[in-house]
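Pasting in a structure now, in structure tokens, and then I'll have a few things to ask.
Removed: one protein chain of the complex. Kept in place: all other protein chains.
Think of it as A and B in the order they're written, each chain with its own count starting at 1.
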Amino acid sequence: MNTLTKLIARWRVQAYLDFMWMTRDFRFFFINIVSDIILNLAGVAAVFLLAERFQGIGPWSRDQIVFLLGYAALVRGLLDMGFSYNVLHISRRIGRGQMDHLLVQPQPLWMGLLAEGFMPFSGSWSLIAGMGITAWAIHQLGMALTASWWLIFFCNLVASCAIVLAFSFAWGSLAFWAPVAAEEISSRAVNFMYQLKSFPLDGLSAFMLANMLTVLPVGFVAWYPCRQLLGIAPSHLWHTPLVAMVFSLIAWVAFKKGMQHYEQTGSQRYLGWGHRS
Amino acid sequence: MFAKHLKTVVMVATRSLDDKGWVIVGGYGLRLLRVVFLLSLWRVLLPETGEVSGMTRDAVLTYTLIAEVFAGQISVRTGLDNALWHGDIANRFLRPVGIYGQFIAEMFGTGLPNLVMFSLPLFCMAPLLGVDPLPEGGVAGGLFLCSLILGIAIGAAFDFIFASLMVLLEQNVYALMQIRDAISVLLSGAIIPLALMPWGIGNVLVYLPFASLASAPLRIYTGTGDPAFLIGLQAVWAIVLWPVAHRLWNANRERLVSHGG
Partner (left out) sequence: MNKPGRNATSAGDIAVKLSEVDKIFYQRQRSEKIQDVFKNLFRPNIREIRALQKVDLRIRRGEIVAYAGPNGAGKSTTVKLLSSVLAPTSGSVQCLGMNPMKDRVQYVKRIGVVFGQRTELWWDQPVAASFEWKRVVWEIPRARYDAMLGFVKDLLGIGEFFNSLARQLSLGQKMRADLALMLMHEPEILFLDEPTIGVDVLAKRNILDFIKNLNREKGVTVMITSHDMDELEQLAGRIVMIDKGRIAFDGDFRQLRRQFGDRRHLTIETASTSPPRISGVQFIGSKGNRHHFTFDAAQTPIPTLLAQVQTRIHDIETHRMPIDDVIADMYEHWDANREGVRE
């Protein structure tokens, strides 16, 4: 079996598990959908309200802001769907001593991580909300979209997701050394990205902007690619994928170093919560 | 009399300082960047002089900075939801201390290190960020403290009500915690002052109990609201919500233990 076939088989079984989980009772199913939609809308509401109140923010019109919000919601939606069960919040798994579960599975670690967080049913509501917001913004803006635009759009979207994931893994790797203090560090890093991802960064000082595009790559989650997709700034549409590659490399090195440390020290604590539940 | 509570406060406060210092410092770094970012955003949106919906740019900047300084107090958490989520609520009933007292002590214990290690330095460095951190006047500062305490009381009541509802509905604690956080942050005015919301919705939100958590004390601090009205409204909500919290809590106590334990 080649690697891709194996991965698809794992995704299929995760999809089955997710479907079983979500449909176990209707009330639960309903609350789950509503909570995801509320969460996503609440995440973008603040910026939308500001854009509405001030008829845009900086060089962004209100409808362009809505596109930015849609893009940001799509990023979150994809991550919710693909990296649940604390895969995105990896420091929780590390800090709680739950990496052992992955290590006794007969598959490379990356495959386990890529497969275990896949929740295509219960995790898809944010994605659907994001699709709705983006479609509405595209309609409002009257954009004429070509196949190449869509290709670039999807490349950037995947790259933005990879940046959030890599950022979480790079920070989350600290939990290998400080399992208690850093247990929630991925969540803090991801929340930081999520809280600021929908804001336009145009008014920041050069120093802050440099920070937001390098050390803390919030700008690449939505603002930078959207500026170019909407033609607000000169088109450098390969920047976000390039940054994604750099951050993925950093995350890979940090995580690998952390795993080497973990092999030596293991985890002196084990907490069952949040694991497969 | 309060020795037990004080010991709990110390235990909880030192628990969060139990690991590597640089991790804690890193977390505070992220919070600092978030404040700087929000301050920059207001500088883009608001004119340097004049007022927008009764607020000057300087007042909004102070509002934003103080919201972050007292973030732990205006979005107060007793830890009750976590006790439910982790399933150790039953242990709390085995301690010879009242339940409310335990959780409130834990709430102070959690907030204390942040107050000392982040809030105080942030307050002191506010001038470096171009923000005047001082209240509108001495009276406003005193009234702010009263309002903040009332806000904390209302937040704690919310926690107990919400926990009881979670158990009553037998629903996914984590999802409900998330919803509650998302909604209360938005509706409390902790990020956007209610006066700056469109369509006049801020005028409605101001009457909801969420506004008592953040908007009321921050408006008093910045001198952009009528203290008598705001504190009066907070007192009404505290008087209404605590009996509700107490009643719901007692009604669900047995289910709480079997659910959380």
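Just so we're on the same page, contacts are C-beta pairs under 8 Å (C-beta built on N, C-alpha and C of every residue); 3 or more make two chains touch, one makes a residue touch a chain.
Keep in mind it's a predicted model, so treat the numbers as computed, not measured.
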Touch with the omitted chain, as defined above, among A:M20, A:L145 or A:V246: A:M20
Which residue from A:H101, A:H139 or A:K257 sits in contact with the chain not drawn here? A:H101
Missing-chain contacts on chain A, rising order, are 1, 6, 9-10, 12-14, 16-17, 20-21, 24, 100-101, 103-108, 112, 115, 263-266, 268, 270, 272, 275-277
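To be clear about the criterion, only the chains that are shown with their structure count from here on.
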Expressed in whole Å, how far the mean CA point of chain A lies from that of chain B is 27
Which residues of chain A touch chain B in their complex? 27-28, 31-32, 35-36, 38-39, 42-43, 45-46, 49-50, 52-54, 57-58, 171, 174, 177-182, 185, 188-189, 192, 195-196, 199, 202-205, 208, 211-212, 216, 273
Which bits of chain B are touching chain A when the two form their complex? 16, 18-20, 23-24, 26-27, 30, 33-34, 36-37, 40-41, 43-45, 85-87, 169, 171-172, 175-176, 178-179, 182-183, 185-186, 191-192, 196-199
